[in-house]
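For this depiction, one protein chain was excluded, whereas all remaining protein chains were kept in their positions.
Presenting subunit A:
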Amino acid sequence: MDPVQSGARPPLGLRLYVAGDTPGARRAIESRERLLDACGNRLDIEVIDILARPDAAEAAGILATPTLADEAIQPPRRLIGDFSNIAQVLDFFGLRKEDTPS
């Protein structure tokens, strides 16, 4: 997940906190793929497995998983639970679903 993608605008960087390989985590990662497909290079989502990196969860103050978070803004925005409704997720983070620029 190196954020060394090229692009005119810097992409929106989100973090996806999951806990190990659970059905919920798998669903969240599937949704992540769909979100990335929908937005192309406007969006970047880093996956953080808190079982491997509990200190990252501590620093961010994560209670629930899965959590999708925009921590670049103050206060941070967090979406918890189900991210399968792509339009709703993009709306929550201030991205409008559009056709990916070709």
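Criterion: a residue touches a chain if its C-beta (ideal position, glycine included) is under 8 Å from a C-beta of that chain, and two chains touch if they have at least 3 such contacts; residues count from 1.
Keep this in mind: contacts and distances are computed from a predicted model.
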item: The complex's invisible chain, by UniProt name, from "ABC transporter ATP-binding protein", "CoA transferase", "3-isopropylmalate dehydratase large subunit" or "non-specific serine/threonine protein kinase"; value: "non-specific serine/threonine protein kinase"
item: Hidden partner chain, residues of subunit A it touches; value: 17, 19-20, 22, 24, 50-51, 54-55, 57-58, 61-67, 74-85, 88, 92
